[in-house]
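Data block below; observations after.
Just one protein chain is left out here, and the rest sit where they should.
Chain nomenclature is as follows: A, B and C, assigned in order of appearance, with residue numbering initiated at 1 for each chain independently.
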Amino acid sequence: MQEKQPFLELYRTMMLIRLCEERLAKSHSRGLVHGACHTYVGQEAIATGVSAHLRLEDVVFSTHRGHGHALAKGLDPRQLIAELYGRETGCSRGRGGSMHLFAPEVGLMGTSGIVGPCILQAAGAGYSFKLLKTDRVAVAFFGDGAVNNGAFHEGLNMAGIWKLPVLFVCENNQFATEVPFACSAGNPRVAHRGAAYGMPGIELDGNDVLAVHTAAGEAVARARNGEGPTLLECITYRTRPHSEGMGDFTYRTREDVEQWKTRCPILKLKRHALETGWASIEALDTLEREVAAVVELAHEFGEQSDWPNPATATHHVYASH
Amino acid sequence: MQEKQPFLELYRTMMLIRLCEERLAKSHSRGLVHGACHTYVGQEAIATGVSAHLRLEDVVFSTHRGHGHALAKGLDPRQLIAELYGRETGCSRGRGGSMHLFAPEVGLMGTSGIVGPCILQAAGAGYSFKLLKTDRVAVAFFGDGAVNNGAFHEGLNMAGIWKLPVLFVCENNQFATEVPFACSAGNPRVAHRGAAYGMPGIELDGNDVLAVHTAAGEAVARARNGEGPTLLECITYRTRPHSEGMGDFTYRTREDVEQWKTRCPILKLKRHALETGWASIEALDTLEREVAAVVELAHEFGEQSDWPNPATATHHVYASH
Amino acid sequence: MRQLTMMKATLEALSGEMARNPAIFVLGEGIGKRGGNFNTTSGLFDFHGPQRLRDTPISERGFVGLACGAAMTGTRPVVDFMFADFVLDAAGEIINQIAKIQYMSSGRIKMPIVLRGCIGIGHAAATHHSGSYYSLYAQFPGLRVVVPSMPGDAKGLLTTALRCDDPVLFLEHREVLGLKGPVPEGDHLVEFGKASVMRQGSDVTVVALALMVHKALAACDILERDGISVELIDPRTIAPLDHDTILRSVAKTGRLLIVDEAFAPCGIGAEIAALVADVGFDELDAPIRRLNGAHTPTPYSPPLETAVVPSTEIITQAIRDLCDE
Partner (left out) sequence: MRQLTMMKATLEALSGEMARNPAIFVLGEGIGKRGGNFNTTSGLFDFHGPQRLRDTPISERGFVGLACGAAMTGTRPVVDFMFADFVLDAAGEIINQIAKIQYMSSGRIKMPIVLRGCIGIGHAAATHHSGSYYSLYAQFPGLRVVVPSMPGDAKGLLTTALRCDDPVLFLEHREVLGLKGPVPEGDHLVEFGKASVMRQGSDVTVVALALMVHKALAACDILERDGISVELIDPRTIAPLDHDTILRSVAKTGRLLIVDEAFAPCGIGAEIAALVADVGFDELDAPIRRLNGAHTPTPYSPPLETAVVPSTEIITQAIRDLCDE
């Protein structure tokens, strides 16, 4: 990646995620977002760096903390925000909310309120792609908490033995809700687990979008070439509470959070831009303003959208209606 | 283990298992054993070497291939055989059969027709023993097939992080039914998995009862001392079909089986006895005859025992009757 | 018509559909070269190879979840459980994912997946190889649940399942697998939600499933000699459940007995009773009766095992008793 354009795209995507999340956090406290809302603030580099390599027809499976994955894969922010506001125009037509985002049109095959299944489903998509002899790729994004779950073990093993075209992207933000990963994993080095399943495991700075981008590029290429899956462990940190409205400083300190904020992935890329000169501060500011306008419009779109019709509450339970 | 007596005990236990199994195999083909019957022939050294270190109050959890574990833990062979014959005098009063052997009196906490749960239950027993501040130990015996199951991952991880007094004994007989382990595990070295869960993983010759005995002794001592769990991978081979009456030479060759028969754990200990002189051929023959008589009596006991009373079929569903 | 076992009949359906549709693949333990524990895939490996007949590790949750992802992305997995008991480890994937994704995606993702396995008491298989879980799955929206009793139906229903965009649980009673019956050649489809009237009768309606259909048929023969005319209905699919056929029959007979080997509480028998006690209430001339397997884990020993399953004698007596009400 030598040209400016891709760098700017990464910047734009991270900024879009950040501003959407901040908007949603505000809306949550105003009661516009219903149910739980887990933001991706601090982790933007991961979805962004990985998804930059994905084609429209590649697919992504995600978790309760899935807004960033959805946007990075190409979900229109209007559809994201409208979904969280519970509107008919949302990507899941108001049926899903924050934890159940579906947009197969852009390859977002779902986020899930249950920890674990996304790993298995991505393996399944990989199975399809291999059987159908395409070079499509599937990605599972999941937290460190999922690593201790049986789905991780069974899913990675099957992907390993069958050499499925899958990226398993562990976003190790070091906590599952309030439990430190080191307390819940016998060996807290996730990347080392790759070996148990016969696949490469790579540990990265998840706050460095360029590092993520490079590693993901290699993993995607491996997958497309039929060389099988890769496990990426991206070390990161969420700088907002587990979910909006929850307390944050009983299990970690304000200092820790502030310290990690200085390692913000967006700031980091900005610094890189200014140091190496691929973008000016003005260009980045302009871009930020553009994105802010998009998010503001998306918010308005969401707020003005219709509620779903209660008479349709049981539609689509089966394929036949 | 320098004296003769323990060697002879190991020999006796292995012989008891072998002769019981051969008796049961015969009885199965005669219709005296109902349902499926998975014998332990070829793997006797493992249950024997491990259980030699266990006290009556230590506990064992096992699988579909559990006759050997039951006998090694001290189940009266009459109760084993009667159970498989479906009689009231069986260890599970005829409710269980081959795959559901329960004898809490001797610490046999159950064999299971489902692959996996024994691992979790042994971890749970370890949890009890730690909470109750005893130095009791729990053992899970399971096959290579269970290693790819989520229960393995979740159970070993919890035992690792909480330092539970548990032995996880994987009997790697290289096949799950007819599927070679190497085809179903991304990394077929089971012992290496210990590291993922923060526990030692040790690979052994599972046909060498002295090797098993030594390694299990260390693992049991670790567990009793509060130093946590151990994973033992015992490489072995079953020399009878997966279960009685099944074909055996579509997925492996007659030659392979014959070759492994020459590595019979009982023969191996016998050779050791004769080479090092801790027992004479006459002493071993006498012991074998004694054991054969015990098994013959157990068979007669089983055959002559009463059937359970059908009116009791729903007793003990709840604690209150 | 030629007579085939249920095993052969479903193999014919699967084999025909696999030839027709290259997106179908089978996942399960021993379903490759071995051809399935119950010969469910016998001979198919040689035609289609390991990608379409995929032997799995013992990772029930894993391969059910994998099948879910596959069904979402253009293929049509058939998960072969061997015994349905084993798949409780995958209940989360079935109930929380497979059943819900069509809904959550507003119908933009389909879920063409068949989950098949063996159910039922017999062969001294004991409690981990004998459960009947159809009523469990029938509780949840988004799933189709098929419980065939006849080889011909099994072929037709499996074919329908293999062309259906909804997830289908296809549960085959072990003691029925080997029974023979007429099976149409070639393409044969049986619609979901259409019960089969196995015997026409006027005195009492009996609804039975799986192996109980066969035992109830024997009871019908015995009772016929005594002049008791039984209408015997096999729902064949319990989700959807054919309300009309059951209600029409009760309107004629005024009496209803449901015979189900599975547990009574919150079972399909309760559902059918509740349906008739509501919509068919005015037609009833007698209490609605249920006959179920004993409410206990399945015991191993043959005399205990026999004691927990409704027998032809017990069914016969229950029908007589109901006619005397």
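Note that in this section a contact is a pair of C-beta atoms (placed from the backbone, for glycine too) under 8 Å apart; a residue touches a chain by one contact, two chains touch by 3 or more.
If you're wondering where the values come from, they're calculated on a predicted model, not measured in any experiment.
A.B. asks: For the chain that's been dropped from view, list the shown partners it touches.
C.D. replies: A, B, C
A.B. asks: Return the single residue from B:66, B:96, B:143 or B:228 that touches the missing chain.
C.D. replies: Answer from the full complex: B:96 touches the omitted chain.
A.B. asks: Looking at the whole complex, which of C:190, C:273 or C:323 touches the chain that is not displayed?
C.D. replies: In the full complex, the listed residue that touches the missing chain is C:273.
A.B. asks: Looking at A:221, A:297 or A:313, which residue reaches the missing chain?
C.D. replies: A:313
A.B. asks: Looking at the full complex, which residue from C:12, C:55, C:89 or C:305 touches the chain that isn't shown here?
C.D. replies: Going through C:12, C:55, C:89 or C:305 one by one, C:89 is the residue touching the chain not shown.
A.B. asks: Applying the definition given at the start, please give the residues of chain B touching the unseen chain.
C.D. replies: Touching the chain left out of view, chain B contributes residues 59, 61, 92-93, 95-96, 100, 102, 104-105, 109-110, 112, 114, 116-117, 119-132, 138, 150-151, 153-155, 157-158, 161-162, 314-321.
A.B. asks: Touching residues of chain A against the unshown chain: what are they?
C.D. replies: Considering the whole complex, chain A reaches the absent chain at 34-36, 86-87, 90, 92, 94-97, 99-100, 112-116, 145-146, 148-150, 176-179, 183-185, 250-251, 307-314, 317.
A.B. asks: Since one chain isn't shown, list which residues of chain C touch it in the complete complex.
C.D. replies: Contacting residues on chain C, toward the hidden partner: 61, 85-86, 88-89, 91-92, 95-96, 99-100, 103-104, 127-128, 131, 135-136, 138-142, 239, 241, 263-271, 273-274, 276-279, 281-282, 284, 286-290, 295-297.
Just so we're on the same page, only the chains that are shown with their structure count from here on.
A.B. asks: With chains as vertices and touches as edges, which is it: line, ring, star, complete or other?
C.D. replies: Looks like everything touches everything, fully connected.
A.B. asks: Select the chain at the greatest separation from chain C, using centres from the mean of Cα atoms.
C.D. replies: A
A.B. asks: On a C-alpha centroid basis, what's the spacing between chain B and chain C, in Å?
C.D. replies: Their C-alpha centroids are separated by 36 Å.
A.B. asks: With chain centres defined as C-alpha means, what is the inter-centre distance between chain A and chain C in Å?
C.D. replies: Computed from C-alpha means, the inter-chain centre distance equals 40 Å.
A.B. asks: Round to the nearest whole Å and give the separation of the Cα centres of chain A and chain B.
C.D. replies: Centre separation, chain A to chain B: 46 Å.
A.B. asks: Touching at least two other chains at once: which residues of chain A meet that condition?
C.D. replies: Counting only residues that touch two or more other chains, chain A contributes 150-151, 153-154, 157, 161.
A.B. asks: Please set out, as single numbers or ranges, the residues of chain C touching at least two other chains.
C.D. replies: 56-57, 59, 61-62
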